[in-house]
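Presented below is the structure to which this report refers.
What you see is the complex with one protein chain gone and the rest in place.
Read from first to last, the chains carry the letters A and B; within each, the first residue is number 1.
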Amino acid sequence: MVPMETTKVEGQPRKRITDIGPPNFEKFLHPLIKKNYGQWKYHESLGPGRLCHVAESGDRIYTVRAGSPRLLSIHTIRYFADLADKYCGGYLRFTSRNNVEFLLDDPARIEPLKKELEQAGFPVGGTNNAISNIVHTQGWVHCHSAATDASGIVKSVMDELHYHFTHQELPGKIRIALACCLNMCGAVHCSDIAILGIHRQPPVVRHDLVPKVCEVPTLIASCPTGAIRPATVDGKPSVEVIEQQCMFCGNCFTVCPALPMANAEFDGVSIWVGGKVSNARSAPRFSKLAIPYLPNNPPRWPEVVKAVVNIVEVYAKNARKFERMGEWIDRIGWPKFFKLTGIEFTRYHIDDFRFAPLTFARSTHIRF
Amino acid sequence: MDEKKQTKLLDQLESGPWPSFVKEIKKAAATNPAAGDLLGQLELSYEEKKVHWKHGGIVGVLGYGGGVIGRYSDVPEKFPKVAHFHTLRVNMPTGWFYASDALRTIYDIWERHGSGLTNMHGSTGDIILLGTTTDQLEPAFQELTQAGFDLGGSGSALRTPSACVGQARCEWACYDTMGVCNHVTHHYQDELHRPAWPYKFKFSGCPNDCVASIARADLSVIGMWKDEIQQDDAAVAEYAAAGLDIQKDVCDRCPAKCMNWDGKKLSIDNPECVHCMHCLNVMPKALRPGKERGAIFLLGAKAPILQGAVLSSVLIPFVPAAEIVDTLKELVSRIWEFWDEYGHNRERVAELIQRVGMAAFLDAIGLDPVPEMVAAPRDNPYIFFQKESDGSNGDDKG
Partner (left out) sequence: MATFEVDGRSYEVDEDGFLQDPGIWNEAVAKDFATTESVAEMTEAHWKVVNYIRNYYLQFGIAPMVRKLCKETGFKLNQIYELFPSGPAKGACKLARLPKPTGCV
């Protein structure tokens, strides 16, 4: 460990503190939560974005959940802190899907808080069979390998799906997630609808840079299909890319800056459906390819928005109560999914990576 | 307004009912020029449909090998205030609970040392302090630790463990997810700050798995009960009276088909229950997890890179709640030892298992195979029979 040297912070000599870990959560718990920790009996919905949890003791804690854009200014954080002070003794939390939750002991304050949040532009909802906030990555705001932006698509999609955030009228939950490249920071690969940034061109090899900035063996090992091989270029060690074997995953760029992937003309977005994480009814599963490519069309990505809204609408109309996207498709079959959504089935939908045969239809169970 | 401040494309994302990240950047930009240059560079990305961050960046605070994500602009001459725009990952309080003053403390520090922009929260669950310069990292870090906060994990380090809300506000939590997560986070501070292995731990209190541990964590600890579902017949009757179609919406949706409703009485064949949560989700007042509670340990989830995505699979079907922490530590130490010997650079645990085989992995960590681990036994005859000590080929020594 680094010696506890004395350093100056704001003019005050202080001991350098490290390895303290996060603060204990207990000091941030609402007194009612602390009192009834582990003693909750049941909960009920008080309408979209409003929950009531009842403890064995009879105590009730009320939650008001609002959507946020995830990317926040300190001014908005302070606004949330002020709201928490005003309505609930300063106690709030955030959810795993970037919503903010205010924890109240006084039910009379729920509606005024909801009203104030909505007036400030933060919709209240995201509970039960609503479309909760979209989990997403950094995109062009802060990532080096992004094939698309994240925040812009999320904003555009949620503007159109806003009704389903503030209402709970869908047959089941719809979890939407976005990752701006195949690294998939976030559980997009198990979402009802996944929006995934993709490249469609092989990397450009900067032979001048490879010997300076790359561990060549690591670079070669980074390719899932073995498409990268050592090569000598102008007498210097470098690599070549067998382009027919490249499926544009971008992992070579992750390990070596000399193989840039970003391509304004060819990068874009793919759409995947039917994944889930919860074990309710059916087992967790991966999302499957619905649309292999849609263009990057900032600022509002109309093609992506239209595709997502279409899938949501067809699902909402056809799925039975409680069916998640994947469970609905299980029941009706993939051919009907493509027919109902009007999405074209192409050669790209047929897997050609490892274990591909496991995804082929291996029975005569066919609907006409 | 000078030319670089014009953001005609991004301005279009200020309208509409969903809260706007562009408004947030503009709010920060009113008092912080780095946020203004971020907006400018993002507008350029929108115009050119291309990212404008250079590859990588390796910066940090003294004594730590993770917790800071280095970023440099590839157009620093146009946007000098984001020439460096590094991010600090601050380990969130478990469960993402805050008191308002704690938020003010963190963001007063961030106002002094960074862009004034943040994510609540990042994909790893950390508080993301988005964008500062190299010289501000150490002062920001020192102020944060003085205030009781520390950095999270990144890169090849143990990632910041995360947990669902658990027993703080959920009747389904079969163990104290937040307590376990907080304990484990403190126990593995070395591995979090000084990269030794790149694993993720996530803790969900029930099979609804609100932190997606089965999809995202190398070690997924998911709450489980072993005895009978607690049933309140009067509350079942209330649901029925209120219009819930118990046959259709509960019994018919049960994957194990272990429930029967005769119009008055709901009966559950508990030994057949697969603990999916559907009936509890539909009737939270009437049905609750049993009293013998603990967790199921699953291993190996990861995203597609390199050889395809993997979901965690069952390793230990049930660990009593009181034994979760000790079991986790013991399991991690055994896996760590094996990984130390056989793991490759960048290799996640699922990839290691794929490479050496699950049976060999179980041998190495000293766990007996049980049928709960598989969806089905193998259907190929390519069996690596082991040599018995007497020299004959025999079945597994078990």
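Please note the rule applied: contacts are C-beta pairs under 8 Å (C-beta built on N, C-alpha and C of every residue); 3 or more make two chains touch, one makes a residue touch a chain.
Note that the coordinates shown come from a computational prediction; the quantities given were computed from them, not determined experimentally.
Among B:75, B:147 or B:196, only B:196 touches the chain left out of the display. The chain not shown here is touched by just one of B:14, B:269, B:326 or B:340, and that residue is B:340.
Check A:107, A:211, A:302 or A:335 against the missing chain and you find that the one touching it is A:211.
Residue B:63 is the one among B:63, B:148, B:290 or B:308 that touches the chain missing from this view. Remark: the residues of chain B touching the chain excluded from display are 54-60, 62-65, 69-70, 72, 84, 154-156, 190, 194-196, 340, 343, 345-346.
Residues of chain A in contact with the chain left out of this view: 1-3, 183, 185, 211-218, 254-257.
Definition applied: only the chains that are shown with their structure count from here on.
Against chain B, in their complex, chain A makes its touches with residues 1-2, 7, 9-10, 14, 16-25, 27-29, 33, 37-38, 40-44, 53, 61, 63, 67-78, 80-82, 84-85, 90-96, 98, 100, 103, 121-123, 135, 137, 140-146, 149, 151-152, 155-156, 158-159, 162, 165, 182-187, 189-190, 218, 222, 224, 249, 251, 253-254, 257, 260, 262-265, 267, 277-282, 284-286, 296, 298-300, 321-322, 353-355. On chain B, the positions that touch chain A within their shared complex are 9-10, 12-13, 16-25, 27-28, 35, 38, 42, 45-46, 48-57, 62-64, 69, 71, 85, 87, 91-104, 107, 110-111, 116-121, 123-125, 130-131, 139, 142-143, 145-146, 148-150, 162, 164-165, 167-171, 173, 176, 178, 182, 185-186, 189-190, 192-193, 207-212, 214-216, 249, 253-255, 275-278, 281-282, 284-285, 288, 303-309, 311, 345-346.
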